[in-house]
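Of the protein chains in this complex, one is absent; all others appear in place.
And now, subunit A:
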Amino acid sequence: MKYDLELIIFDIKHRKIIYLIPVLFVLLIFFPFMMNQAENIILTGGDPFIYFQYFQKTFPLLMIYYLYLFFRNFLDNESMEAIHVMNMKNKFILIIYILCFFQIILIPFYVLSFIYFDFSLVLSELLNLNFILFFLSSLFYCLSYCFVSPIVALGIILLYCFVFISLLPFISYLNVFHINEPILGMTKEYYLKHIIELIIIIFIGIKRQRHFL
């Protein structure tokens, strides 16, 4: 665990700018925008689920961007064979650590949401957001080792997000987003279905990582 965390910190420390630019965007542009949205919903009596839709449209992409930055060290460079031999340990655990690091960016939004909206609604939305993040991160991990290319994985995930958020939000099969559906109306079926998919995705990813060349 110590060395895994060190790897993440090392990468952030030496590639500060590319890691920090999205954080600046989120805190300087997205956060005031969301604050404004929350105030409008309270003033006009609008539906809070419109507010939480923006989370689903923004944070998964940001998370995948960070995963891409990190996993390209393992897969998208000339030394990937040497690096793989140096440490053949299961890299899936790194996904969980990166997700934990990502919570730092989410904290201001957690606070904002709890200030403006009902506790149980916010809790459900934020748990679901983390489920979406974990689902897409696992998919990214699996695709990266299946195609031996994090850029291909990034492309597929972007396509997935675009299709299910913008074009076909009503398709429930494989769609982890719930753009037109309030969180409190969601069933256990949604989680059960995606947890089964997750197990398959993680299993394939771990199996591929062992001998991906």
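Keep this in mind: contacts are C-beta pairs under 8 Å (C-beta built on N, C-alpha and C of every residue); 3 or more make two chains touch, one makes a residue touch a chain; residues count from 1.
Everything that follows uses one rule, which is that contacts and distances are computed from a predicted model.
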item	value
Name under which UniProt lists the unshown chain, selected from "2-oxoacid:ferredoxin oxidoreductase subunit beta", "Menaquinol:cytochrome c reductase cytochrome c subunit", "ABC-2 type transport system ATP-binding protein" or "Aspartate carbamoyltransferase"	"ABC-2 type transport system ATP-binding protein"
Among A:36, A:87 or A:166, the residue in touch with the chain that has been omitted	A:87
Selected residue (touches chain absent from view) among A:73, A:124 or A:149	A:73
Interface with the undisplayed chain - residues on subunit A	3, 6-7, 10, 14-15, 73, 77-79, 81-88, 211, 213
